[in-house]
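Next up is a structure, given as structure tokens.
The complex appears here minus one protein chain, its other protein chains still in place.
Let's turn to chain A:
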Amino acid sequence: MASTVAVPVAPTVSDPERCEGEEELRGLEAEEESNQHTGPVAAPSQNRLAKLPLSRIKALMKADPDVSLASQESVFIIAKATELFVEMIAKDALVYAHQGKRKTLQRKDLDNAIETVDEFAFLEGKFPSKHPSSLNLYHI
């Protein structure tokens, strides 16, 4: 029996960003399956699976002018992938912290990881340092 049934009326999530996310998500989705009843019902099952708020992910996706619509699933998958990415980059950076005999991850450990790990090549030159003028958007 599915135990992940949505609770009626009161939202069960404590994170306000997710609540807002849920509504925004419904507002802009291309629901391929069917019309979802869009009442004030929260979606705890969905939120449990993604730590990052889907609304924010979606907003980022829509910043791309070439993107018209994104399915709910795709937003979820990107959210999940981003989570995996954060885990990965943190772990890779930790290697450099250890090399420096430190227990605290620092910015330079991130920089090192980005330089050495192939998958992070897309991040090179993207970060503003303390001076915003050094942000290089056109690097890649």
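Everything below uses one rule, namely that a residue touches a chain if its C-beta (ideal position, glycine included) is under 8 Å from a C-beta of that chain, and two chains touch if they have at least 3 such contacts; residues count from 1.
To be clear about the criterion, contacts and distances are computed from a predicted model.
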Fill in the blank from the handout: Per UniProt, and picking from "Eukaryotic translation initiation factor 3 subunit L", "FCP1 homology domain-containing protein", "Arginine-hydroxylase NDUFAF5, mitochondrial" or "DNA polymerase epsilon subunit 3", the hidden chain is "DNA polymerase epsilon subunit 3"
Fill in the blank from the handout: Where chain A meets the chain that is not shown, the residues are 2, 4-6, 8, 17, 26-39, 41, 43, 45-46, 48-53, 56-57, 59-61, 63-64, 66-74, 76-78, 80-91, 93-94, 97, 103-107, 109-111, 114, 118-120, 122-123, 126-128, 135
